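The other protein chains are all here in position, but one chain of the complex has been omitted.
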Amino acid sequence: MVLERDPALEVVDMPINMGPQHPSTHGVFRMVLVVNGEKIVDLVPHIGYMHRGGEKLMEAMDFRQGIGYCDRTEYLAQFSAELAYCLAVERLMDLQVPERAEYIRVILTEMNRLSSHFMFAGAFGVDAGVFATSFTYAFPQREFLQEVFEEVSGDRLMYAYFRVGGLAWEVPDNFVQRVHEVLVHSAQGLKDIDDLLTKNEIFMARCQNIGNFSADQAIAYGLSGPMLRASGVPWDLRKDEPYSVYDRFNFEIPVGNYGDVYDRYLVRMEEMRQSISIIEQALEQLPPDGPIVPEKMPRRLRTPPGEVYAKVEAPRGEWGVYLVSKGGDKPYRLKMRSPSFCNLSALRDMTIGQYLADAVMILGSMDIVLCDVDR
Amino acid sequence: MTLPEGQEPDATSDPGATPEAAAPAPEVAAETPAKPAAERPVRPAKEAEPKEAPRVAPPAGSINETLAAAAPGVVFNAYMVPEMKGECVTVEVSRDDLTAVMTAARDDERLDLKYLRCLSGVDWQDEGLEVVYHLWSFTKKHSLQVKTRVTYDDANVPSIATIYPAADWHERETRDMFGINFEGHWNLVPLLLPEDMTDHFPLRKDNPLQEIEEWQGENLRDGAGEGDE
Partner (left out) sequence: MMLLAAPSIDMPGWLASIIGLVAITLVMTVGVAYATWYERKIIARMQLRLGPTRVGPFGLLQPIADMVKLLVKEDLRPATADPVAFELAVFAIFIPAFIAFVAVPFTSDWLISPLPLSLVYLLAISGLSFIGFLMAGWGSDNKYALLGGMRAAAQLISYEIPLILAMIGVVMVTASADVYQIILFQDRIPLIALQPLGFLIFLTASIAEVERPPFDIPTGESEVAGGVFIEFSGIRWSMFQLTSYVNMYVFALLGAFVFLGGWEWPFGRDIGWGYQLLLTVVKMSLFIFFYLWIRASFPRMRVDQLMSYAWKVLIPFALLQIFLNGLFIVYDAPGVVLAAASAAGAAALAYLAFRSVRRGEPRKPLRMVPVRATGAPARSAT
């Protein structure tokens, strides 16, 4: 006997709103999912809740004020954003940054990569359902790093420490020793989180073969950073288009094979280890003294007319600055190419066909920063 | 924590001071002795400084020649900006040829520019609105910057979102900010702006944020306005 469906009953797919306020959307982000039972049929992301007109504001800020705004845009990888901005202006002005400043910039940027990836590891565990244990393992590590950042720049989150040409002021005298201490903590914290999550069977079942994205798809969608590397493209700006003094270190780039959520997680974990190695090499090579701004530092930062596209490998991907200048001390047009924005545009095609609970995992694996998406 | 030589404390962070002000800022009494006024070098007038970056033709064998071979019949203007220090060849095309150029860039094996890095709009006021595309090839390791310019009255550019899916959200954002209509885009609703804000384009230069800030800086000196609109 075959059950006949009553023709009066209509079967519709159910739209579910994961609204702007939701514990798992990592900020103010709204997704409208259309589900058929448990499978996602359609996904419409709505962003713009944190749009503050950043690019317009930057047009009214000169090249020292703009650094503060870069912090507020990418608030988990601030030094990467500041570095991109400073690189753009330095290239236009043809300034040569002294070596000590470059090394300190690299050390701080890599430490910032560590703290950003710790944040990812903590939040990703919570998305998977671990009752905040990964979060409480990750945040003390961020605290140790933030203490060093506070000693150097005076601020815990919005550093504004890099300047066009170098650094704002000299680092404290015990900087090298403090960084060594913090690296010991970071290595231990990384191991703790690794032991908790990486080989956990339930975690692996939640992450493997979810959100697969092939290398061609990743390139077509403009992904960058760990998402691109997890899909199998061995591309890292520190290796392939090196900037600052990244060409003086020996390190390795983790590249995934499947492009799923688990590979992205593993790539970020491995990147943390590589960051620790880069920081140690930089500390060895750091010139003990030297200027931190060029000698011929102009009094007023004025760029010649021109345009430049400067990019750095931020923890989330390629953070780029397209700067158009018509002379003067303010940009004529400044476009911040944010990796979270570009990665998030692929969310729909990554999630369709997966289960409802996977949408949260995929979003967590993208590791977006909403201020960066919306600028 | 000494300031590097030559930088004033905080005087440059005043948004009210326009770049056109000819008065030189006071020097910090560092190691340089004060020069008498007669010996100060005469600054050239601001109007004489060039407003445009100098352009040079790209060297032979550059990517624009490959592009010309890959997209025959397309007329474009190729140049390099020397300030861009290792940046790529820029190609200006008209918007009617844009789709052909983009398709050739993606599909031709010699170019293989499969990665759309960035898509931004620039408002050049009298000269129109411009859309700038940055393309990159992972296999050939070369890049190309494509520019196309339209006027205010006819701000229509063909959409390349079917060629490069990465352009989807970038085009929506550029439409929000500049009002450029990307023809052929399937979902050109506001992305960053509210859904009903379809006729106000914030990043165009006739939205005067800078003038407002300067006015505030000059006229609200008692600490009321410091740059926020």
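Letters A and B mark the chains as written, and numbering starts fresh at 1 in each.
Keep in mind that, in the parts below, a residue touches a chain if its C-beta (ideal position, glycine included) is under 8 Å from a C-beta of that chain, and two chains touch if they have at least 3 such contacts.
In this text the structure is predicted, and so the values were computed from the model without any measurement.
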Item to check | Among shown chains, those touching the left-out chain | outcome: A
Next on the checklist: Of the residues A:V176, A:L196 or A:I352, I need the one that contacts the missing chain.
Outcome noted: A:L196
Next on the checklist: If I consider the whole complex, including the chain that's not displayed, which of A:E55, A:D127 or A:D372 touches that chain?
Outcome noted: A:D127
Checklist outcome for this item: Per the whole complex, from A:E38, A:D216 or A:E295 the residue touching the absent chain is A:E38
Next on the checklist: Across the whole complex, list the residues on subunit A that are touched by the chain not included here.
Outcome noted: 14, 16, 18, 22-24, 38, 99-100, 103, 125-133, 135-137, 140, 196-197, 200-206, 208-209, 234, 236, 238-239, 245, 247-258, 262-263, 266-267, 270, 284-288, 355-358, 360
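Quick note on the criterion: only the chains that are shown with their structure count from here on.
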Checklist outcome for this item: Within their complex, subunit B touches subunit A through residues 1, 4-8, 12-13, 15, 19, 25, 27, 49-53, 81, 83-85, 87, 114-118, 120, 122-123, 132, 134, 138, 141, 145, 164-170, 173, 177, 190-194, 202-203, 207, 209-210, 213, 227, 229
Checklist entry - Hey, which residues of subunit A end up touching subunit B in the complex? => result 47-48, 51, 53, 55-57, 59-62, 64-65, 91-92, 94, 166, 169-170, 216, 219-222, 233, 235, 240, 291-293, 297-302, 304-309, 311, 318, 320, 322, 324, 326-330, 332-333, 335, 337, 341-342, 344-346, 349, 374-375
